[in-house]
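What you see is the complex with one protein chain gone and the rest in place.
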Amino acid sequence: MQRVFELLKKKEIQLLLLIAFMVILSGGAWALYQTQIPPEQPIQFPHDIHVQLQIQCLYCHPGAQRQASAGLPTQQKCWACHGQLRKYWDPAAPVPLEQWPVELQKLAGYVERNEPIPWVPVYIVPDHVHFNHRPHIAAGFACEQCHGDMSKQKVAELQQTINMGWCITCHQQNSVNDPQKRIKLIDCGTCHY
Amino acid sequence: MAISASALPHAHAEEHHAHDHEAELRREHLMLDPKPRGELNAMVMESMTSTSWKFWVVAGILAVIVAVALFGAWGYMISEGLYLSGKNRPGYWSLFLVHTVFWVGISHAGTFVSALLRVFKVEFRRPFTRAAELMTTFALAQAGIQIFAHMGRVWLAYWMFPIPNQRQLWVNFQSPLMWDFLAINTYLLASTMYLFLPLIPDLAMARDRSTGWRKSVYRILALGFRGTEAEWTHLRIALNIFAFAILPVMFSVHTIVSWDFAVAMRPGWSSTIFGPYFVIGALQSGVAAVGMVVIVIRYTMKHMDYFIRKEHFDAIGKLMLVISMGWAYFFFNDYMIQWYGGDSFTDALLHFHEAGPGGWIWFMMLITNVAIPWLVLWNKAWRRNPVLLFSVGLLINVGMWAERYIIVPVSLQINRMPFLWGQDFRPGIEVPIFIGTVAFFVLLYMLASRFLPLVPVWEVQEGQMAHSIRRYGKEPVVSVAELE
Amino acid sequence: MTDKLSRRDFLKVVGAGAATAAVLTGCGPASRYVTREPYTKMPEYNYNGQSTYFATTCRECAAGCGLIVRTMQGRAIKTEGNPYHPVNLGKTCARGQATLQGLYNPDRLRNPVRNSRGESYQTGEKDWTEINWDTAIEVVAQALKDPAGVQFLLGPAPDHLFDLVREICKTIGAPAPIRFGALGMFEARVTLGEAARAMFGRPDTLFFDLANADLVISFGANFLETWISPVAYTRGYSKMRKQRTRGILVQLEARLSQTAAKADLWHPIKPGSEGLVAAALGKLYAEQKFGIAPAAFEAVDVAAAAEAAGLQLEALENLTALLLDADRPLVIPGGAALAHEHGLEIAKAILALNALLGNLGKPGGVFHTPVSPLGEEYRRPASLREMAELVERMKAGKIKTLFVHGVNPVFELPQALGFQAALEKVPTLISFATFPDETAMLADYILPDHHGLESWGYQRVTDGTGQAMLSGAQPVVAPFYNTKSTVDVLLAAAGLPFKDEVEYLQNQVAPLVEQTGGFYSAADLPSFWALFQQFGGWWKNDVSLSAPNAAGATEKKLNLKAVEASEQHEEFHLLVYPSPILAEAGANKPWLQEIPDPMTTVMWNSWIEINPHTAEELGLHNDDVVRVVSPFGAVEVSVYKYPAIRPDVVAIPFGQGHTAYGRYAEARGINPADLFGPNFNEAGDLAFADLKVRIEKTGKKRELSRLESKLGVYGEGMEEH
Partner (left out) sequence: MASLPKIPEYKAEWAEGEAGRWGIAIDMDLCTGCQACVAACSMENNVPFVGEHDAGYGRQMAWIRVERLWEGEYPEVKATPFQPVMCQQCGAAPCEAVCPVFATVHSQAEQINLQVYNRCVGTRYCANNCPYVARVFNWADYSNYPEPLANQFNPDVTVRRRGVMEKCTFCIQRIHKATDQAKAEGREVRDGEVQPACAQACPADAIVFGRLDDPESKVSKLSKDKRAIKLLEDLGTQPRVTYLKGGYHGNLG
């Protein structure tokens, strides 16, 4: 015991301890950061360009209106437009595939191979939470209230810390004057089953 | 300082040979066999610091057992799931809960012996209050380990704390487990403080008599105690308050532990008798454990034969006997209540206790808890025999383990759906974990004995100062001065 | 077959955060984020988490219930009953529910393989080399070039394959295919059909209108378990109970089966006495109602019949009173009742009793099953005697190539028949099995067919409903593995003029487009085909049951005998019944293994039911392993003290005891078919109910997993006071 106390008094030992502490701390921070970076997508889809072209969210994510999941577009949907863009398909001067932007080449590849695009969901909830888009859209929420302004994002990024506190705070704020609604909105069984 | 004269037990035993009698009194009673202050202090210090290699061998073995049987097995169970234990449907609770109650019960007696006897100014308590209080704290730690091992997802145990959070989740104060959780925490805090308060003067004494790292640690722990009159007055007041305050806590803790069962909607559990039944059961096992600890201390540590004498064995033996009678009364009551108003499922359950496959455990419980103490402890000579007393204490603890075994896993086999009554019950990984906690308890105690004065020197001195032998004619009379 | 985002990838994506979240919250991320490539290109909504529902036909038994399978992102998730389907009207049994575990079974065969008949052949060890499908088709084509040496052995389902095979055999001049199923053997279907031919002039499994009867006397017909079409008959039972005056069910059999447990009255009659009891009832009934007994029942001695059945005379009289009281009585012959040496006579007696009761063609009575809309005549499975003849031909070396599909003869046929030994005389065995079953393990080539949920097809459904119908099957998911539809293989090998299976099927159902009175109609074949897939088949709206010809049914003399009383005291009647949960092929589905047997609640194993008194006499306790010895074989099995079985009868369920068939079925329980000998009744069915066995103690103990508490239900473990 005595020796331990003595050791602790040494400068080098103190420095070593500090370094070990920093390593653990930064490791934790790195792990936390890993959970926060947006996932690698198969195609670097630029949301901003499409939103600026006045394409509605629900055009590509129609599920939001009808069902739990908003859905991700299939390559047919992408190709419906990109397959006839005048910019590349002008009969007078068609641009050869090799000269297309890289991301569009990837899309063309998926279409050619008739493979679905393996989009990676960005907003995911754990298996024990059953989120449903439909009632939220029905209640009049706009997409950007949760997903942020997509005209300023390229590849979709997580705009919210999706956790239960975030959900429940909003649920409460939106049922202040309606006890009946509140019962439903803060019921555990509404999301967890 | 009021002076009252009272006859101690055995004071009027033999009348002829007055001088022999006085010598015998001094040999018998620690309080009448004073030693100088310095010598006492030196004895305690020496008992604490002289360690043989045997000690470290035993401690090393225990440490290995703790590492493998307790933490190794437990860690394996956490990573694999509770299927490693013997639990099933309907035996959702089983040995972990048995062991929790078992350890809580043992922890009970430490505070009981110390606080209750202090309140009633029972003089024989003085040398072993510390040993009993340490037992409380260490046994509670084992109880904690067992209850955590019981949980399906122990890594979430902190959810039991009412921590305000953004998710607006709260704990359920309706749940007996919540009461239990709070009660045991309160008890742990209270008993630790109650352990610490009377330790202060002894730590100060140790600080003044040690060097090196020991001294620095004792200095911090002694809180600068110097032994002024004001400090002693404060300490005595605090101790008095605590001794009184801790009694209801102590009784409530085990009552609340019993409510885990008594409040549940189960045949055999849902009974009002469970509160006092559990308290007396806890005392039963606890006092027996104190007896065992005291005997072990006396025969393994230096100078302890001076502090702990046959009179203490005798007193603890009597306590054990009385409590065993009380326990038997409440056990009998359980059947009485069922006899005049129970339902058919409880009937089946009580029948199952003795006629089921675990019937031998039920009979063993009665033999070790009632028959043996009643037969042995009546006899003064037998009470004073350390081997016998130790054996009886051990048997009582086995019996109390059996009692909890019958209350938890055996009783769980009977419910209101006969289709799903018990199938069978086999212990699994609970066994190594229990062995691990026993080893852990002993290990903690051994390490503490190297560090804390196991005998409260100042209390012994205080008692010795208050006791004197006066002489009325030829008759020696013991008188006690009350320090207030 | 790519997992687009498997569970592992998902974890990678969200990193440590999700992994810890999963541990911390106690919920695995397994159920979502698993997608598969669907059979057809997924519609977009399917990617988005909406389910698609496909109608198909259940292949777990031959009853042909309609299923609606919920699929999502290319995975089949849940099977439900098809609410329009006349057989099951939206309901399913446990086996139908668990069919997904066949589809997703980890032990499915994944490639066509060749098994060299090396040393490992006898032990069933795998010595497989993978082949490609072109080679496989070539092998089949070569085999078909020697038509005289070709023999097809098919299971009771699917029918389109049978039709195709029959056509091929006819074209190339091979012997007609043989169909066999163990359930058919236990139901003694051939005997019932032969009895119907003898009594009513038309062979048929008959339709018993349970729903409208007000008194049902069942001779061991376990129609709530596996008998013919259990879901349909369970519905009939339910309707019978819900009538204005609740129908009464009387069950006469040696063991309290699940069906008997639902009966109001159960009489444990001796096996083999069913015919006598039926005749005695007929005699008493006729005498009291008409004053004179018809020729069929005249000869029977009522008192002797009661004696032979182990019944009090009073019980027979009470039953007669019930019959006289009833407006629409019905008597049903069960499988075990007919599986006696004189089973045909028993069947006739029971049918004659129905005729006497006057319920033929009346509500709550006996009918002929409807004729399939494809206009097929009665086609029965092979009887055991015919199977024995097949084995003889195999032994004689007359069969060069044996094709097996949809049936597992090595497991299902009694060992005494010598099928496995005869296989050595067959140069080539080609199995089309989906699972590595016992027969497939011995095959030279395994050319795995798709699972039922990945297959096209149709099933003629004649039992269980009064509506003439054809039940359709379609793939609900893309085939998982490198399997190939057997129909496609045969089409390619035989060089028939069909592009693929679908074209063949369309050709087969084409006549239906013309038919009227259907659930739907379509102008042309493509529209009809679409509707056929959408609704899972085609059926007529109207019930088309015809009354059996009752003329003279009660006037034919019957030759009924009692089974001679056992000479040796230690001999027991062995009653083998198909396990209600596992039936013939459910053993490889873990959930079916874990579903407790309805009567004994035993899971995952086999057992022998013994009356507690008998067990006491023999000194046996629960879970003691006994050796059951018949003249033809022996098995070792744990004892279940069953309180409701005749003391002179023991019972073993059929369904376990596989030596192959995947990890969930293998080395589990015993196969009671090993005890059967080649005893047939007059119709050729196996007379398995005549079997007598000895029971020997082994001193071993093997605990049965049961759901019920032995303590709570039987008081076991509690000492008596």
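To keep things simple, chains are lettered A, B and C as they appear, and every chain counts its residues starting from 1.
Assume contacts are C-beta pairs under 8 Å (C-beta built on N, C-alpha and C of every residue); 3 or more make two chains touch, one makes a residue touch a chain.
What you see is a predicted model; the values in this text were computed from it and never measured.
Undergrad: Wait, the hidden chain, what does it touch out of the ones we have here?
TA: Every shown chain touched by the left-out chain: A, B, C.
Undergrad: Taking the full complex into account, find the residue in A:54, A:99 or A:173 that is in contact with the omitted chain.
TA: Checking the options A:54, A:99 or A:173, the one contacting the hidden chain is A:173.
Undergrad: Where the complex has a chain not shown, which of C:167, C:307, C:594 or C:666 is the residue touching it?
TA: C:594
Undergrad: Touching the hidden chain in the complete assembly: which of C:611, C:630 or C:681 does that?
TA: If we include the chain that is not displayed, C:611 is the one touching it.
Undergrad: Which residue from C:324, C:478, C:496 or C:644 sits in contact with the chain not drawn here?
TA: C:644
Undergrad: Please give every residue of chain C in contact with the chain that is not shown.
TA: Per the touch rule, chain C residues meeting the hidden chain are 7, 22-23, 25-32, 34, 36, 49, 72, 75-81, 88, 90-98, 100-101, 103-106, 224-225, 230-231, 234-235, 237-238, 241-242, 245-246, 248, 256, 258-259, 261-262, 264-266, 268, 480, 580-581, 590-596, 598-599, 603-605, 611-613, 643-645, 647, 663, 668, 703-708, 713-714.
Undergrad: For the chain that got dropped from the picture, name the residues of chain A it touches.
TA: Answer for chain A: residues 126-130, 132, 134-135, 138, 169, 172-173, 176, 179, 182-184, 186-190, 192-193 touch the chain left out.
Undergrad: Residue-wise, where is chain B in contact with the chain that is not depicted?
TA: Contacting residues on chain B, toward the hidden partner: 80-83, 87-93, 150-154, 156-157, 159-160, 168-172, 174-178, 181, 260, 263-266, 412, 415-420, 422-424.
Everything that follows uses one rule, which is that only the chains that are shown with their structure count from here on.
Undergrad: Among the chain pairs here, which one is joined by the most contacts?
TA: Summing C-beta contacts for every pairing gives the maximum at A-C.
Undergrad: Can you work out the whole-Å distance between the CA centroids of chain B and chain C?
TA: A distance of 66 Å separates the two centres.
Undergrad: Taking the mean of the CA coordinates per chain, how far is chain A from chain C in Å?
TA: Whole-Å distance between the two chain centres: 51.
Undergrad: List the centre-to-centre spacing of chain A and chain B in whole Å, with centres computed as mean CA coordinates.
TA: Computed from C-alpha means, the inter-chain centre distance equals 57 Å.
Undergrad: Give the residues of chain C touching no fewer than two other chains, as numbers and ranges.
TA: 26
Undergrad: Indicate the residues of chain B shared as contacts by at least two other chains.
TA: none
Undergrad: Going by the contact rule at the top, pick out the chain B residues touching chain A in the complex.
TA: Where chain B meets chain A, its residues are 165-168, 212-214, 216-217.
Undergrad: Taking the complex as given, what residues does chain A use to touch chain B?
TA: Where chain A meets chain B, its residues are 1-2, 5, 163-165, 168-169, 172, 186.
Undergrad: Of all residues in chain C, which touch chain B in the complex?
TA: Per the stated touch rule, the residues are 23-24, 26, 706-713, 717-719, 721.
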